[in-house]
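I am attaching a structure below and will ask some questions about it afterwards.
For this view, one protein chain was removed and the others were kept in their places.
== subunit A ==
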Amino acid sequence: MIIYTTMPLEDVLQEENDTEVKYKDTSSGTVILQKDEEGRWFVQRLVSSNPADYLRSDYQPGEWWQSDD
């Protein structure tokens, strides 16, 4: 693998951090969820090519993820 980037590679490949993310596939795109300090999941980003999906209020970045898991 060759990483062709302007960022210093030590920053890109640095392993020490406590950010926890998971991916949830939904009917309108993949939602990237991040865990906060209290263990709750919130929406970090939506990955979808349909611009209308980005207007869904429950997919807005910062929204708490309501689903059971």
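Criterion: a residue touches a chain if its C-beta (ideal position, glycine included) is under 8 Å from a C-beta of that chain, and two chains touch if they have at least 3 such contacts; residues count from 1.
Just so we're on the same page, contacts and distances are computed from a predicted model.
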item: Name per UniProt, for the chain absent here [options: "Pyruvate dehydrogenase E1 component beta subunit", "NADH-quinone oxidoreductase subunit J", "Molybdenum transport system permease" or "ATP-dependent protease ClpP, protease subunit"]; value: "ATP-dependent protease ClpP, protease subunit"
item: Subunit A residues touching the omitted chain (full complex); value: 1-7, 9, 12-15, 17, 19-21, 30, 47-52, 55-57, 60-64
